[in-house]
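Of the protein chains in this complex, one is absent; all others appear in place.
Labels A, B and C are assigned to the chains in the order they are written; within every chain, residues are numbered from 1.
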Amino acid sequence: MAEKIQGVLTPTLVPLDARGEINEAEMRRFYGWLIDKGVHGLYPNGSTGEFTRFTVEERKRIVKISCEVANGRVPVLAGAAEANVKETLAACEAYHSYGARAVAIVSPFYFRLSQESVYAYFAEIAKNSPIDVTLYNIPMFATPLEVNTIRRLAEFPRVVGIKDSTGDLSFMMRMISAVKPDRPDFCFLTGWEAVLAPMMLIGCDGGTHATSNVIPEVTKQLYEMCKAGQYADAMKIQYRVLELFDVMLLNFEFPDGFRAAADLRGFNLGRGRQPMSSTQQVDRTALQKVLQCILADFGFVGSPDSGCPTRTGNAPNDKLAQIVFEVLHELERRGVV
Amino acid sequence: MAEKIQGVLTPTLVPLDARGEINEAEMRRFYGWLIDKGVHGLYPNGSTGEFTRFTVEERKRIVKISCEVANGRVPVLAGAAEANVKETLAACEAYHSYGARAVAIVSPFYFRLSQESVYAYFAEIAKNSPIDVTLYNIPMFATPLEVNTIRRLAEFPRVVGIKDSTGDLSFMMRMISAVKPDRPDFCFLTGWEAVLAPMMLIGCDGGTHATSNVIPEVTKQLYEMCKAGQYADAMKIQYRVLELFDVMLLNFEFPDGFRAAADLRGFNLGRGRQPMSSTQQVDRTALQKVLQCILADFGFVGSPDSGCPTRTGNAPNDKLAQIVFEVLHELERRGVV
Amino acid sequence: MAEKIQGVLTPTLVPLDARGEINEAEMRRFYGWLIDKGVHGLYPNGSTGEFTRFTVEERKRIVKISCEVANGRVPVLAGAAEANVKETLAACEAYHSYGARAVAIVSPFYFRLSQESVYAYFAEIAKNSPIDVTLYNIPMFATPLEVNTIRRLAEFPRVVGIKDSTGDLSFMMRMISAVKPDRPDFCFLTGWEAVLAPMMLIGCDGGTHATSNVIPEVTKQLYEMCKAGQYADAMKIQYRVLELFDVMLLNFEFPDGFRAAADLRGFNLGRGRQPMSSTQQVDRTALQKVLQCILADFGFVGSPDSGCPTRTGNAPNDKLAQIVFEVLHELERRGVV
Partner (left out) sequence: MAEKIQGVLTPTLVPLDARGEINEAEMRRFYGWLIDKGVHGLYPNGSTGEFTRFTVEERKRIVKISCEVANGRVPVLAGAAEANVKETLAACEAYHSYGARAVAIVSPFYFRLSQESVYAYFAEIAKNSPIDVTLYNIPMFATPLEVNTIRRLAEFPRVVGIKDSTGDLSFMMRMISAVKPDRPDFCFLTGWEAVLAPMMLIGCDGGTHATSNVIPEVTKQLYEMCKAGQYADAMKIQYRVLELFDVMLLNFEFPDGFRAAADLRGFNLGRGRQPMSSTQQVDRTALQKVLQCILADFGFVGSPDSGCPTRTGNAPNDKLAQIVFEVLHELERRGVV
């Protein structure tokens, strides 16, 4: 039996070039760095990887490159949801041939289905997939998976785990209670990184965390502290991760905040494929400075030249304070003040 | 200037063969019949057409066939949303070359975007599309379009209308108030056919109605009565349409109820691409008999051999009553009662 | 059998004095004026009447005064929801003795109950009330009433109608389809005045409209046009009512916008009981000027001295434009410009 998927997997961002095409060289450099920094796996074609904004061929290419970079050092969990069961199974075949450890399949989206239909959909996949399947529950974007449906799907040996992005601890506990007695090998991953430590406490095996694109060293450390039972120390880190996470999540259009922060670590992610208005572009510049200040606290980058105002934890305020700092700095530079 | 889009357009169902592939011959026969029965346009690749369950190539083929069948007799409004702006514009080009009158582009889905991002998305398309664009607002499935965003987008000449599936009359009135003064040519279509008559009363130009796949004669009549100001009579028909609509919508996984009903009109739509559990298949058979009873009232088909119990308007009850009738009929047939 | 409740009933605002106590003299003057202007009934203790912000004794006093002012000229529909069934029945007794035509009882709120519990609650009231009962469905504030529950409750002769504040036309049509065949006398009132005309078209008997506190002449005219089948003309008025309604509803804390507008008709409603922050008080002044401009268009009041900028239908913008006008006017007055 294959090893259980666990630890912090990175739902990888996709570097793009100036024309919006996949920047393969930067992608290889970036994913290699993530593995070097200690992430426990790569998770291409997740929400953070904006899978819906790529073509079928691009999604395949992304997984192929990921598997090549991983090269057996860490497992690859490949997002494989396509237009329908037949296309999804074709992706499963392909990813299996590339050497992925398992696929992750998001619950049907656009249409919101009944639980019976969600069951029928995954059952059809589970019966025919040549590769292990993890369910992906993200009710804010796709049809919710209820506990009883997950329990029924866990009867298929091919279904080896779930990635749940609700961040709802009681829901996760209900899921674990319902599934674990009959499937002790089942893997529970949280996609809501703001609460990794508490999720580990209640029995999760890890998570797929967008923030690990930016601070892989910290998310790895957080995970290891939890594994060692050092929850009090882990929570100190968790609070700092939350601050970074919130600025990236709540003030940019997802996942552009994560792209902006990864750039600060020395990569060139490029602009995402969702167009930005001019207002949004101005905002982005100010917010990236706030991100730089947070990353400077972690010790990963230097502070902006213009300096860092005291942060309040209220990002819109922090953005304004940063803009004031920028203006003052510029005036100083010009000898005005 | 091109003619305003108006009337009842059919968001066409897609006939599939036993292997789940597009049944082109049946598609041509079915779409031709719709036009013969008087629908004012074809709307391929809508939600009813399950556009998300087809591949890029299939979506193109569907529009191409639709344009060929329409052959200038009625306009084709082609759903053109693809993975990103670039792919969407490619679809616009293709559909323009096939002779479509306009494209309909659903608001970004899966991710829920801010209004600013929705604006940026459609603005980019509006600036570059070679074909007229109608916005498609369906908040239950995709990012909502707010009135102010619609008003801003209506500043682009390429944006010629909106299809709104909320069924919310005050929202539609707010939209009309905000847009019509500056764009008297703007086209307002409702996608919520349960209230076509009231929507016409408040100023809509028509709608894209799934029910017109099943009873095109009736939806056309309903529209014409409204155009003639005969609202009291129109409402009598509207209530009958609602009964049919509710059985198809609320008791099957969308749009399978519409597929089941279109079959009763003499077509072979085949099973949709979303798998069904065995429970769902049993349900479908009983519900299709209920649909037959409703269509028999309209005079379009005969009653089931087993007869039609009195309908209560409560579909689960009606389904049970129908099952009892079926069993009794079978027992009679066997000489038991 | 008592006459069916129909027409436009006013969910009456409650005038308060400077200490926040009921201003009885103003209340009598205001309610008398409403009846003189032609409203078809008074509806004290509705949401517009902020029933939850008064004590049990105050609610009784409000109904008593309403019945005295009405004095048989128009029916009084009295909001009678209290802490529990026993207290609610006590209110029913009292309101019956004051001469109310019927009571309106909102679905249980705070707790969100199952439909079975909602049924049990109203059934207990229906069995014991000495006065006719109308159900009150307002899902944004209280437990929703589903069609089947309404149908079951319509089996009690004491339950004579429903006031529905969803503004959802297909829901209202489903309700009418389910209830009317067995209860042709059942009264359907809409509480969503933005769509009174379409609601009349589909078969409603009228509505309880907060706006009739401000422009009773117009809401009465709108109703009468609908009764006469003059829907096209009615819609012209309906659009103007919507503009007023939206400014009052969307830009003030409910129902303070209605209070501010009623003041402009020559009454002294006073501040509501919900405290206002200083920001909100500044806003209120600017918005009341926008209201004055709209009411001036109706011909009910003069324009503000500072004049009325062109309205855009976008209230925040209109508020800003008005503030600019105010400032300019003040500068002119001081001879600055």
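The working rule: contacts are C-beta pairs under 8 Å (C-beta built on N, C-alpha and C of every residue); 3 or more make two chains touch, one makes a residue touch a chain.
No experiment lies behind these values; they were computed from the predicted model shown.
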Touched by the hidden chain, restricted to displayed chains: A, C
Given C:Met276, C:Val301 or C:Leu328, the one touching the chain that is not displayed: C:Met276
Per the touch definition above, residue among A:Ile22, A:Ala90, A:Ala178 or A:Ala296 touching the missing chain: A:Ala178
Among A:Leu242, A:Val301 or A:Leu328, the residue in touch with the chain that has been omitted: A:Leu242
Residue among C:Tyr98, C:Tyr121, C:Tyr231 or C:Phe258 that touches the chain left out of view: C:Tyr121
Positions on chain A where the hidden chain makes contact: 148, 151, 167-170, 173-174, 177-178, 192, 194-195, 197-198, 201-203, 229, 231-232, 235, 238-239, 242-243, 246, 313-314
Positions on chain C contacted by the hidden chain, ascending: 20, 47, 50, 52-56, 83-87, 108-114, 116-117, 119-121, 123-124, 140-142, 253-254, 273-277, 279-280
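The criterion applied here is as follows: only the chains that are shown with their structure count from here on.
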Intersection of the contact lists for chain A and chain B: none
Residues of chain A whose C-beta touches two or more other chains: none
